[in-house]
Structures are given as C-alpha cells and as structure tokens.
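Every protein chain but one is kept in place in this view of the complex.
Chain naming follows the written order as A and B, and within any one chain the residues start at number 1.
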Amino acid sequence: MSTTTSPRQAPLVFRGARRILVSREFSVFAALALLIIVTTSINPRFLSAQGISDILLNSSIFVVMAVGEAMVIITRNVDLSVGSTLGLTAYSTGAVYAAFPHVSLVVVFVIGIVFGGILGAINGLVVGAAKVPALVITLGTLYIYRGVNYAWAGSNQYFVGNDPAEFGNLSVQTFYGVPVLAIIALAATVIFGIYLYGARSGRDLYAIGSDPSAARVFGIPVDIRVFGAFVACGALTGLAGVLYASRFSSVGADTGTGYELQIVAAVVVGGVAIFGGSGTVVGAAIGAVLLTTMTGALASLNVSKFWQQAVVGVLIIAAILITRLLALRNTRRLKVSEARNV
Amino acid sequence: MKLSHITEARPLRRSQRVLAFSAAATAVVFALAGCASSGASSTSTSAAKKSFSIAFVPKQLNNPYTNVELSGGQKAAAALGDKYSVVGPNTASASSQVSYINTLTQKHIDVIAIAANDPNAVCSALNQAKAGGAKIITFDSDTDASCRSLFINQVNTQSVADVEIKQTAEQIGDQGQIAILSATANATNQNAWIADMKKDLATNPKYAKIQLVTTVYGNDDDTTSFQVAQGLLQSYPNLKAIISPTTVGIAATARYLSTSSYKGKVVLTGLGLPNQMRQYVKDGTVKEFALWDPAKIGQAAVYAAKALEAGTITGKTGDKFSAGSLGTLTVGPDNTVIVGGPTEFNAANIDQYNF
Partner (left out) sequence: MSEQATAPVSAAPAKLRSRGRRVWLGRNANMIYAVVLVVILASIFVPFFFSVTTVNFLLIDAVPILLMAMPMALIIITGEIDLSVASTAGLSAAVLGVLWENSHAHGNIWVMFVICVIVGAACGAFNGFLITVVGLPSLAVTIGTLALFRGLALVVIGDDAVADFPTDATTFVTSTVPVIGVPVFMVFVLVVVAIFAVVLHFTPFGRALYALGFSKEAASFVGIRVGRSKFTLFVISGVISSIAGIFWVLRYSSAQSDSVQGLELSVVAAVVLGGVSIFGGSGGIVGVVGGVLIIRTVNYSLELGGLPDTVLTIVTGGLLVISVVAPSVSARIRLARDRRRALVHSGEIAKP
C-alpha cells in the first residue's frame, strides 16, 4: 500500500521534537530567550527577582489581550477597538469600587469580563450581520468606545490600587514566587491554546481564516464562529482591563489609548499571519512578552531610550518577513507534495 | 463587462428634491459667510465691565494637582461674580492646547489663563487671541514673555530647586547618584526648576559629591511615569535617590517603590500632593517631600485677571493688586507674581493638610 511512499520516518519522539523546533512559536521563543540571555550577561540586574517580577507583571496584561486579538486575526479579521475596550473596562472597575467599596474580588472580575464580552459582541454582530470588513467597524468602535469612556470619566481618575488594598495587592501577590497576574495570563493562554488546537470549533477558526467561502460551503457556521472570536477577544480584553486597574492603579479617560496597534504588532511578531489561517495564541503570547521585555531590556542595557521604539518597529517588520518566507516555503512544499501524490 | 467605479445612487425621487434644495442652500450659506462679520458679536464693548469671563487652560485636565488649582480659581471667580470656565486636553500636549485657545478666541473670552505645555508652541495662538481683544496671563507654567501680560508663579523658582536638593541631600548623606523623573520634556516650570537644581549641584560645595546621572520624562502620565521609574532603577543599579518635581511622577514612583524591593533603599523626594502621598509617608517609602497650596494659584490668577481687565494694573513690575484672602500681591521682575513659599511635608505634619 502507499504507506511506504514517504521516506523512512524518524521515531515519533524525534518527529515531535523536530516539529516543535521548526515551529514559528519556537523561533519567537528563541528570540525572547536570546534577548534575555544577552541582556542579563551585560546587566545581571535584569534577571534579579525584582527584574523578573517586573517583566512578568508588565507583560501579563498584554499577553491576555494578545491571546484574544490572535483569535480574531486568525479568522481573517482584526479588532482595533481593544485599546478603547481596555480603557472602558478598567475605568468601570474603578467606578464599581467607588460605588461599592466592599464588593468581592470575584464579582469585579466577572463584571470586567462580561462588560468586555458585550463590547466585543457588538463588534462581532456588526461584522457578521453587515458583512463589512472588521478593520472599518472596529475603527469605528475604537472611536465610539473611547468617546463613551471620555463622556463617562471626563477628567476624573480613579486610583484603585489603594482601596481596597486587596485589589491592589493582587498585583504584588505571588503564588510560589510567580505573580498572580502572570498565572492568570498563563491560564488564559493555555486554555485558549488548547481550545484552538483541540476543539472542533476552535479549529474552525483556522478554516475560516484560510478561505472563508470554502469554510462556508463546507458547513462551518462562519458568522457564529467569528462572533464567538470577537466575544472572546472582548472578554479577554475586559479581563486585561481589571488586571490593568490592579497593576497600574490609575484609570481614567485616556487609559489604553494607542494599545491596539501595539497588540496587533505583538500578535504579528508572534507568528500569526495578518491574513489569517495560521499562527497560535501561544505564539501571540510569546510575542507580547517579547515586545514588553524588549522595552525593559533596552532600558537595562542603557540603550538610549530613543532607540527603543525604532527597535520595536524593526522587530515587527522582521517578524512579518519571516512569516511570509515560511508561508512561501510551505506553499512550495505543499505544491511539491501534491504533485508527488498525483 | 461593467467595471463601475462610481457607486450606484439611491434613486428616490424625494431625495432629489431634498438634494436640490441643499445645493441652493449651499450657495446662500457661502455667500452669507463671506460677507458676514463675526456673528453674535460681543455686546460688552464698554471699558467699565462689571463681570468678565475668564477661561483656564491647564496643562492637562485629568491631573489631581490641576484640579486643586482650578478649584481655587473657581471659588474666587464665584466670589467675584465672574464667569469661570475651563478647557484643556486630556494629555499634556502643546498642540492640543492651541485648538482650545483658538476656540476661546472665537468666543471672545475676556481673559485666558494658561499653564503652557511648551513655552513657544502656543504663542502664535495666544497672539491671535490678544489681537481679538483677550488678555493673557500664565500660571504655573510660563510661556515666552512676549505672549502674556503676567505670570502667576506659585513659588520662587530658586526656592523650589533649593528645597528639592536639600531634602534629597540630607537623606542620602550628601553623596551618591541621583536622577530626576520629570513631567514632559518641554514643560516650562519643571525645566526651570531642573535648571536651578543643576546650578545648585554645580556651585554649592556641600553637594560636590552628589552626581545627577540622568533626567527621564514620565509625561505626567501615571502609567508612563511608573514604567519609566522601573527603567531608571534597572539602568542605574547604584541610584541613591530620585527627585520627581511633578505630582503625577512622584505618586507613580512611590507606588512602584512601595511594592518593590527598592522600598526604603532608594530615596524619593519631589513635589507631591499630601492626600496622594500620605500612605507612602506612613509606610516608609517617602520620608519627606514638598509643595505649596495649589488653590492659591488659581485664586491669585482670578484676582490678577480682574485687576488687568479693570485696568488697575498692566502687568509691569511694581504693580500691586488685592487678591482676597492672599492679601496684596506685587508684580515682580519679568512680570511675575510670586504667591508664596514652599511647604515641606513629612510624617509629623502630613495629616494637617487636605489637598
């Protein structure tokens, strides 16, 4: 039979290891590791306990947002309203505490996640129902949500890190040495990573991103899946908003301004193709960590802070290049293998 | 094959009539706008006005320090029976202040009181406002002298610098590396204080062993200041003290220090609001810091504006005007009014203040 047409296969373990090693995610991880090693060798303070804690805490928020955005981008859409959503949910956390100072922690989280989910659902509904590109709709909701945030907050600011203390302490508590915020971010990444890899509806997102019309013909409920992706993105951004309020304490009308492009950049650096269909949330999470670490690393290396943003820009372009080259190589390999099997 | 690149029109007949009417209206409106003089012209052209309008343009709106300043101004304006308003950007940026100044010009506001984010960028807009009849005073953060009549300075610039260096030096034993965490790079007031601080460090032999390694900018944004403080401590492992002459900066830095391993090891001083800094003084992160009562600035600004508007002063050196509970204030050199002196806060007296 045809099982012997392929060349002699290496043992399963090696094949699995090899697959991991050549994966996009590993290359991003390798870049991160390289960055940390180089920086620490020059400035050992970078990897001190305080340094590690800072890296983990700073990136937790971006990781959570990147996971959500990755899901949307995989379906060949984009959500530009995440910055404004973050601002709204973070401010709502402050407002909730101002109105009910003794509300339980769990309730605050639930409110943030649900609020974010609703904002994401609005995006998903309009994209699905009106069949208009997500870029334009989420650009519109970026403005609308930001306007609502301004209208609600005005020039008011809440400082939620101080009262109640238990909420602010969330950002300093550790669980066996790992900051609680980082654990939450890790949990989000793992949960959604497994979902997209293993669950049927998760894998459908990839199909939709690769070829929406084919997916529709195949029977995948495209509109519902895309709607779900937007809701998940909004909910995760809502979670990030609560984490932001805990970590940075000050929330106001401008919170989160400009984050959307940073998040999309992090997702792209993490190996998710901008046209959808490939990449993983794990990669996006590593991309987010890489970008936030980059800023801290450059500061530790005493690189003039003026170079930091330029370096980030170069990183993004390099990441897109690599993704493209890999995609081209995959296409070529697919073509060749197809030709061989015929 | 039809490659239509002009989108299809909505072919309702009623809309045609509406559109035709609009087209006719266009012509009329543009013709009128061309010949119109400034509409709804100010009725108050007489010199002896009883009440006037003053508009405050602070550096940024969502800033607790600004809010205290403005509350002083608002109270004073209410007491005098004058119209008070405030407009400003949410982030400290000079170009957005320009748009607000333009709006105030068009509304024929009598006095514009501005705390400038950049001493030069707002000047041409202010000059346009002046040409339109408004009087310009600056408070807190000055502009170039040619664009304003008067500058309300909270404290003598040199005194601020002196108290900052003094408080820092006595906590680090007169030697070591220090850094400054400021607001925006062009903020006139912070830059003036920093310049005097550098002069102090250079000329005073007592501070010869203190080294200022860098100045970083938090842009008066809480999160940015927080992250910049992190970077500072990463880049300079031997840093002994941070001076933050901005209330947003010192609050954010204090918050970072109090939850980090640097608490108690790195000294933090600067200008802070007692209400914001109280918990950090109590938990030992900050031993002492300084400020003044910002509400007095707002109050002085309103009284100065009134005197300017009434013509009793012109803003030149030597002019005197009454400022309500502040007594009589005199205009000093550079058309500057000094409101008072700095107050030092520490664990002993911090509970006495509520702002």
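Just so it is clear, a residue touches a chain if its C-beta (ideal position, glycine included) is under 8 Å from a C-beta of that chain, and two chains touch if they have at least 3 such contacts.
These numbers were taken from a predicted model, which means no experiment stands behind them.
Visitor: Which of these touches the unseen chain: A:Val106, A:Ala151, A:Val217 or A:Ala339?
Guide: Missing-chain contact among the listed residues: A:Ala151.
Visitor: Out of A:Leu34, A:Val136, A:Ile224 or A:Leu334, point to the residue that touches the absent chain in the complete complex.
Guide: A:Val136
Visitor: Can you work out which residue in A:Arg24, A:Arg76 or A:Arg225 touches the chain that's missing from view?
Guide: Residue touching the chain left out of view: A:Arg76.
Visitor: Name every residue on chain A in touch with the hidden partner chain.
Guide: Residues of chain A in contact with the hidden chain: 76, 78, 80, 126, 129-133, 135-137, 139-151, 154, 212, 253, 258, 261, 264-265, 268, 274-275, 304, 306-314, 316-317, 320-321, 324.
Visitor: Since one chain isn't shown, list which residues of chain B touch it in the complete complex.
Guide: 2-11, 15-16, 19, 22-23, 25-26, 29, 32-34, 36-40, 85, 93-95, 98-100, 102-103, 105-108, 118-121, 123-124, 128, 132, 185-186, 217
The rule is simple: only the chains that are shown with their structure count from here on.
Visitor: Which chain B residues qualify as touching chain A in the complex?
Guide: 61-62, 64, 67, 90-91, 216, 221-223, 226-227, 230-232, 234-235, 237, 252, 255, 259-262, 276, 279
Visitor: Under the touch definition given earlier, write down the residues of chain A that touch chain B in their complex.
Guide: 43, 45-46, 48-51, 53-54, 58, 150, 153-157, 159, 161-162, 171-172, 248-250, 252-255, 257, 295-296, 299-300, 302, 305
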